[in-house]
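Here the complex is missing a single protein chain, while all its other protein chains stay put.
What follows is chain A.
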Amino acid sequence: MERHEYDVVVIGAGGAGLRAAIEARQQGKRTAIVCKSLFGKAHTVMAEGGAAAAMGNVNPNDNWMVHFRDTMRGGKFLNNWRMAELHAKDAPDRVWELEAWGALFDRTKDGKISQRNFGGHEYPRLAHVGDRTGLELIRTLQQRVVALQQEDEELHGDFEAYIKVFAECTVTRLLKDEETGAIAGAFGYRRETGDFIVFDAPAVVLATGGIGKSFVVTSNSWEYTGDGHALALLAGAKLINMEFIQFHPTGMVWPPSVRGILVTESVRGDGGVLRNSEGRRFMFDYIPDVFKDKYATTEEEGDRWYTDQANNRRPPELLPRDEVARAINSEVKAGRGSPQGGVFLDVSTRLPAEEITRRLPSMYHQFKELADVDITAEPMQVGPTCHYVMGGIEVDADTQAASVPGLFAAGEVSGGMHGSNRLGGNSLSDLLVFGRRAGAGASAYVNDLTRRPVPSGVEEAKAEALEPLERTGGENPYEVHHELQRTMNDLVGIIRKAEEMSEALQGIEKLKERAGNTASTGSRIYNPGWHLAIDLRNMLLVSECVARAALLRQESRGGHTRDDFPTMTAEWRRRLLVCSAAPDGSNVKVEEQAQPSMRGDLITLFERSELEKYLTEDELAEFDAALENAVKES
């Protein structure tokens, strides 16, 4: 069996994984990057809008505190506030660093990085390149890896002396040291050959992204099967906030084969508006109380905001994503949808054609080629699509360390940062900020080790991976996958009810049995049927966590909307739901954990009147005390 020794193994080669690997290598660690696709193809390339960082290039009033406040509001105050703080503080440096590695962002008139408006961000904040920012980001990081390899080649005569990419390689188990219970490596297979591969390493960074492939309508690619979530859970780590899933308000709805593909929020950030079949800009009817004073109440004011932000409030099309997605859902249910079951998103009457093709080139291209729609001349039809999971591996904010020694996580696979709902643009900055922190955290952990851990469980992992190929006459894994996608989409989707989620959990139990009886025909060489049969374990495990946590949380907040508990309650804000499981994936448990109180200097960044909408009386008393302290100290 192929076997490699490294200091740090990074699983996933999207933005978070590459940034973590670059950091580990820069700190002198021998680093492996293991990814399911080819190098440079990860899901990050699909990010369109930009990376949020309070650089203040377009509006000088912006700073980390404003960004922090926006992030907390967007997450409905459920966020891990320390992560939100670090994120807001670190993001500008992480974006600027990309420029020194060759990234070419769009510019302001005075030559700085241009920043665009996005939902929930008070000021123009997203560094971007047209609507292909994710591609720029991943290519820059990919080219940075290559630059480091060139350095190593000059010094050591080997491009791969300190950093190597294992492309098209899937990890199916994390390996632990039996004696200490610490991480000792990873086990997987090469997709191209079906051969097994063992990584012997004291630190593993999970950067595997999300879980969208458990839903039918999703903007996510095949890679998003919740691998990192499941690997961590099976290794004894915990998942937090799994009930919160972001349905992006604007996915394509037609033709059916592209249903769910993302339509960037930049369309609205740059002036696009949402209308129902009656031609009404319906978002004005859906401004929730907590945001009433921050959004325009008339079309005229909203339109003026694009040119004069100091004297006008932003249009409600730019509310956080959860609000817009629910509003679209309600309009369609009320019979005011577009012919193909969405609503209209129109930029054609708002900007000149050439401006649209300059600012939104890939949207123009995507609609023209896939739907025969010219977005410079007619409106698009859009509807909600499963886009992002706020929940993920519970980690330490500063180092991204999980509860299992040697395990780290960054990006979408980690949880806490975004609370109950992520703001657009906060994902690309998240993966840069916490990718770097995870790489640094893993390096520091390795430095402090006194002995290398010894991996165990290789034979068991091998047997588990081979099962689907050894079974004959079992079920087609594609059928099981489709059934899971329908179950999650219909029963644990954008609007949830207790009985439907219970039904989903029963369905998942049955699907687990069926998944355990799938058979894959063909050889081990590049066999997608076999790969899917293996991935099913992860999708089912993560889906169970989502459904169980969602059933427990009896309120509506961010990416979790309960038809039977439609309001947000301060009591539930203090409670975080944490999932754990046995090493064989059985016995999935969800337990409540108290949300730690926000540090005094952070909570006093908010007005009391705003906090009253979110906090309990006890917490408000804490706020008053913190404010008093602050006054005393000054």
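The rule is short, and it goes like this: a contact is a pair of C-beta atoms (placed from the backbone, for glycine too) under 8 Å apart; a residue touches a chain by one contact, two chains touch by 3 or more; residues count from 1.
By definition in this document, contacts and distances are computed from a predicted model.
Novice: Given the options "Succinate dehydrogenase/fumarate reductase iron-sulfur subunit", "3-isopropylmalate dehydratase small subunit", "Phosphoribosylformylglycinamidine synthase subunit PurQ" or "Phosphate transport system permease protein", say which is the protein name UniProt records for the missing chain.
Specialist: From the choices "Succinate dehydrogenase/fumarate reductase iron-sulfur subunit", "3-isopropylmalate dehydratase small subunit", "Phosphoribosylformylglycinamidine synthase subunit PurQ" or "Phosphate transport system permease protein", the unshown chain carries the UniProt name "Succinate dehydrogenase/fumarate reductase iron-sulfur subunit".
Novice: Using the definition of touch stated at the top, determine which of A:Ser221, A:Thr250, A:Ser338 or A:Ser420 touches the missing chain.
Specialist: Only one listed residue reaches the unshown chain, and that is A:Ser221.
Novice: Which is it among A:Lys41, A:His229 or A:His248 that touches the chain not included here?
Specialist: A:Lys41
Novice: Among A:Lys112, A:Arg350 or A:Arg575, which residue is in touch with the absent chain?
Specialist: Candidates A:Lys112, A:Arg350 or A:Arg575; residue touching the omitted chain: A:Lys112.
Novice: Identify the residues of chain A touching the omitted chain, counting contacts across the whole complex.
Specialist: The missing chain touches chain A at positions 37-43, 45-46, 92-93, 96-97, 99-102, 104-107, 110-112, 114, 129-130, 132, 134-136, 139, 143, 146-147, 149-150, 153, 159, 192, 221-223, 254-258, 261-262, 362, 365-366, 369-371, 476-478, 482, 520-523, 525-530.
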